[in-house]
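This report refers to the structure that appears directly beneath it.
A protein chain is absent from this complex, but the other protein chains hold their places.
What follows is subunit A.
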Amino acid sequence: MAAIPRTLGAIVTAPLTWIARAIDPPLRWWQRLTGLNGMAAVFLLPNLAIFGVFVLFPLVLNVVYSMTAGTNILLGDRSFVGLDQYQRLLTCEDYTQAITCREDMFWTAAGNTFFFVVLQVSMMILVSTITALILNRNIRGRGFFRAVFFFPVLLSPVVVGLIWRWILQRQGLLNLIMVNLGMEPEVWLNDRAYAFTATIGVSVWAHMGFYTLILLAGLQAIPKDLYEAAEMDGTPPARVFWRITLPLLGPNLAVVLVLALIRGVQIFDEVYVLTGGGPGTSTLYLTQYIYEVGFASILRNPGLAAAASILMGLVLVVLTLVQLGLSRRNEQRGSRQ
């Protein structure tokens, strides 16, 4: 009979111990049969199974869907059309004019996403870097400000979208303030430029805390003696920033760049709540296009949505490969140092 556990730790670990004892004999038998490599397979299997069921299988299924047509959802009820959906998405008379494309909404969304990503990622890196530099200084209330900048990251994207919609709508907080200051109110979300800028600003506000944290960690990892040496040499602060801080922050900036790029391409929820893709299609981004075509629209076309998502996935694969390349280069550089 097993001894009765007496301490809290023993009570917690007791079930695990019993499980370990129960599975020990079959594992030993398996190890004898297959050797150490076989054991590796056993331990990898649960993760591989989860990956296979929740990532690989849906991915393959999506590829298959992208080669089918019809309004039915069940694969068996859909007709195989090969690469027709891709052809439809990629056919254009003039690639600089979305309206001339067979699937003009896709190209409008792709163009919007491109400009959004370029501007949003630039803004994100700039704002996050400045914020991290400020928070890295020995300012009063540093802990409080770190929490304040990180707080929006904890909010649901839908909440973020709603908050900013209430601020920016015709009778929103911003117009209320402007009217009280004697200014003319603006219909921010009905103007193409304002609405596009708002989606960038809101997404930067919502996510910058996360990137600031990564950059802050990078800043704190820079050895203090480098700054002390520079100070002793009388190096101007700007030169210290360009010659010491920025190069040593490079690996973190690279991570931030790629992560921000990937998240930028995937932008959806807060923008969907904030602008609904409008005015017109000026803030219609790729993920919303896919969602609309696949699920929301009365003109639903799951095959076309699947093909568009595969094309978007390819862009994300390229960005991920860049991130992996940069990470490996940093690791190699680190190991050489």
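A few points about this structure:
Throughout what follows, a contact is a pair of C-beta atoms (placed from the backbone, for glycine too) under 8 Å apart; a residue touches a chain by one contact, two chains touch by 3 or more; residues count from 1.
Basically, contacts and distances are computed from a predicted model.
The complex includes a chain that is not drawn, and of the options "Glutamate synthase domain-containing protein 1", "Thioesterase domain-containing protein", "Cell division protein FtsX" or "Bacterial extracellular solute-binding protein" the UniProt name matching it is "Bacterial extracellular solute-binding protein". Residue A:192 is the one among A:21, A:192, A:243 or A:328 that touches the chain not shown. Residue A:99 is the one among A:99, A:193 or A:217 that touches the chain missing from this view. Residue in contact with the omitted chain (choice from A:34, A:79 or A:332): A:79. Screening A:66, A:113, A:129 or A:281 against the full complex identifies A:281 as the residue touching the chain left out. Touching the omitted chain from subunit A are residues 69-74, 78-79, 81, 99, 104-105, 169-170, 187, 189-190, 192, 195, 275-284, 288, 292, 295-301, 303-304.
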